[in-house]
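Note sheet for the following structure.
With one protein chain removed, the remaining protein chains of the complex are shown where they sit.
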Amino acid sequence: MENTLNIERHEYDVVVIGAGGAGLRAAIEARQQGKRTAIVCKSLFGKAHTVMAEGGAAAAMGNVNSEDNWMVHFRDTMRGGKFLNNWRMAELHAKEAPDRVWELEAWGALFDRTKDGKISQRNFGGHEYPRLAHVGDRTGLELIRTLQQRVVALQQEDHETHGDYEAYIKVFAECTVTRLLKDGERISGAFGYWRETGNLIVFDAPAVVLATGGIGKSYVVTSNSWEYTGDGHALALLAGANLINMEFIQFHPTGMVWPPSVRGILVTESVRGDGGVLRNSDGERFMFKYIPEVFRDKYATTEDEADRWYTDQANNRRPPELLPRDEVARAINSEVKAGRGSPQGGVFLDVSSRLPAEEIKRRLPSMHHQFKELADVDITAEPMQVGPTCHYIMGGVEVDADTAAAAVPGLFAAGEVSGGMHGSNRLGGNSLSDLLVFGRRAGAGAAAYIDGLAARPKVSPQLVEEARAEALAPLERSGENPYEVHQELQRTMNELVGIIRKAEEVGEALEVIEKLKERVRLVGAAGSRIYNPGWHLALDLRNMILVSECVARAALLREESRGGHTRDDFPSMEPEWRRKLLICLTPDGSSITVKEQEQPSMRPDLLALFDTEELKKYLTDEELAELDGIAKS
Amino acid sequence: MTQTTPDASARRQRAQVKVRTLRADRWWLAPLLTFLGLSSFLVYGVWAILDGSYYVPSAEYIAPFASPCLATSCPEGARFLGLAPFGDWYTLPPGLLILGLPGGFRLTCYYYRKSYYRSFWLSPAACAVQEPHGKYTGETRFPLIIQNVHRYFFYLALVIGAILAYDAVLALVHTPLGLGSWILLLNAVLIFGYTLGCHSCRHITAGRLNHFSRHPLRYRAWTFVSKLNAKHQPLAWASMYSVMGADLYVRLVAKGIIAFPYA
Partner (left out) sequence: MSYKAKFKVWRGEGGEGRLEDFTVEVNEGEVVLDIIHRLQATQAPDLAVRWNCKAGKCGSCSMEINGKPRLGCMTRMSTFEEDETITVTPMRTFPVIKDLVTDVSFNYEKARQIPSFTPPADVRPGEYRMQQVDVERSQEFRKCIECFMCNNVCHVIRDHEENKPAFAGPRFLMRIAELDMHPYDVADRQEAAQEEHGLGYCNITKCCTEVCPEHIKITDNALIPMKERVVDRKYDPLVWLGNKIFRRPKS
């Protein structure tokens, strides 16, 4: 057995944790800037959660509607996030997304095409124009495969020049990082274990990019895979970085509700974008009842107008099925609670009566396949049953918009694990483009940081020893089965800190979490270190508990409803709260404290992109007065 | 640069499962049926080549296995366009002269290759069933590398197909109310369906191009061929049995065994 001195050890310039879209794009950028880069991922290379993304990547290329540009995209993103977004991130995202998509094409991606041979773009909830570059309904797979193949291309280049594929970029697949290592205030590396052998591993690196995705596995009904245990969120917290906006979790309105074993698996929004409608058990197209005041003038009020929109978008308003995700999820939730749900506890999503069978199979092949194989339902002949599912966390590591740098020197974060870009609610399609834009910026940020370093931070043997003891502890205990603790956490979060929240329920959840913390300290893992899933889960539990506590504490403090945070006891959106961000940090590595921080005001030229009338819905009177002052001067 | 690598663990071995397959379904049924089907064709083919009654002068029916009839031993009316290019020295059955063309086409056909590799050579008999051979080199070397001539057989098969169609039309003109004429016509249609759906044909029409959009006509042809190609297996069997059936029918009429009106 290894001790601190003979643990497998690697030196790199940049260690990227996570091999999804953001991680791979960051690694590609770091390598292109000449840095020796390691990609560490829990799964096999190319299996990351990004493959689940279906709809597309939002980028204002204007290929389908030439009216589209970055300013329109920026406005849509801010509206979708209820103006809580980090506006600089939203600006960079809207401006750079087209370049990031085009670059994929030069690396071999094959998007669907328009008649004149450009990348085709599709409609999506919250986007004013057709904007999502897509490949059928498997865009995420295309993105991950393209980036994976780009990494391979770079390795082939290195093989040409250095005779070694892995001279400058190497993938450590099925390898989990459990601790970030620091030298004083600075990042100096990372500690982890190989899932396959159970052997431990130390990375000695001055820069670490977190790209670990989200936290969905803290919920029972989720579209996320087992990997989504909030590792990056927890690693950042434990390294002393801040998390922001953790109360905002997106529940995707349409997840499968039956059979029970696939409950939560996503039904892409493209079903609605391509004509699918939502109905309750009375056959009523209920979304018309749920158009909120702020969107009243942008959405159709009659079925006729909504139906005309699919063929004539210039002269009609869009159907309310395409409202931002939080609105639709809440509407479905209300219908089911009011007893108008489908037999299996969802509502009906019908595309079979709206499009010919052949057209459905052509436009939504993987949905057709998914329902046929998993539920034995033919979506060309009968409606689907769908309900909300935990899908995405808007909150994450607080980062600098331009460099993706976290508060801890040497730590960077991109993609779902970072926070701010999407405000209180993410628009569909903005995730894939977010990964690309900020993945690249994180890789570049890390490279620039290294260039500015006077001396390489050192890995402290003491920290490695602590991490080793922590990682091996569950194997040395014969305690409770970790699966039971996990299930209780999932149930608690789902029921008490779910789509609709109440102060007393969230309080109750926090009590349960305190008790679970104790149980996590005692869980044991039977068996050897070789590919032992019980042990892996025991280690992941630490992260899930930390992150769940952040979500619950922030949810308790924010006394308003906005985007992915709905309080039953505070149902309205409050302009006062728009100026406040909630910051989570851990002083001792196990408890969470939350503090308020003021949101910086938006740059005047960006504010000027909006009508004053619209701004009135979001800003305080004080902010509006300031705005008037600027306009007059 | 310090780089230590993990110990090479003792995991370079496959899971030891001592049986040929763990499949519990009747995986042997398909190769067995294929074996019987293809064998019946071979047996029939040998008999048909040796059989002399391949022409019905009264109805202008000629058995497909003997067409085109090019030997001097062919009856005057049975000769293709009246030709007999081989001269008197050739005394073997006339069918032998042309047998190699459709035979070679089917033998090198991508579908038939699959079916006989599976059912005759058991390589593999069915998916995930271990094959009995110790060594395998596939189509990388002689003789199987010759399979690559398939497209030339395709060109020749087109000619044979055209001749069978000509035969059918001739019969139809001569005996429009004869069942045999219609059988020959159906056979010609199926043969064309099979021949045009060939993978080589698909390649030649437009499969070899990378820009369909610059060759709209060829692309349309490719789309049509692709549709046939998707049915290549059923068409292979249908046309194999139709050619056997039509051949047998003509011979039975020629032998007088079938003698009802409008035969």
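A few points about this structure:
Labels A and B are assigned to the chains in the order they are written; within every chain, residues are numbered from 1.
Everything below uses one rule, namely that a contact is a pair of C-beta atoms (placed from the backbone, for glycine too) under 8 Å apart; a residue touches a chain by one contact, two chains touch by 3 or more.
All figures in this text were calculated on a predicted structure; none of them were measured in a lab.
Contacts of the undisplayed chain with the visible chains, over the whole complex, involve A, B. Of the candidate positions A:Phe288, A:Tyr310 or A:Tyr531, contact with the hidden chain is made by A:Tyr531.
Across B:Leu29, B:Leu92, B:Ala128 or B:Val173, the residue that sits in touch with the chain not pictured is B:Ala128. The missing chain, though absent from the display, is touched by one residue of A:Ser43, A:Asn242, A:Thr380 or A:Ser561; that residue is A:Ser43. Taking the complete complex into account, residues 9-17, 21-25, 110, 113-114, 117-118, 123-124, 127-128, 130-131, 133, 135-141, 144-145, 148-151, 199-200, 202-203, 207-215, 219, 229-230 of chain B touch the chain not shown. Residues of chain A in touch with the missing chain: 43-47, 49, 51-52, 98-99, 102-103, 105-108, 110, 112-113, 116-118, 120, 135-136, 138, 141-142, 145, 149-150, 152-153, 155-156, 165, 196, 225-227, 258-262, 265-266, 366, 369-370, 373-376, 481-483, 525-528, 530-535.
To be clear about the criterion, only the chains that are shown with their structure count from here on.
Centres computed as Cα averages put chain A at a distance of 55 Å from chain B.
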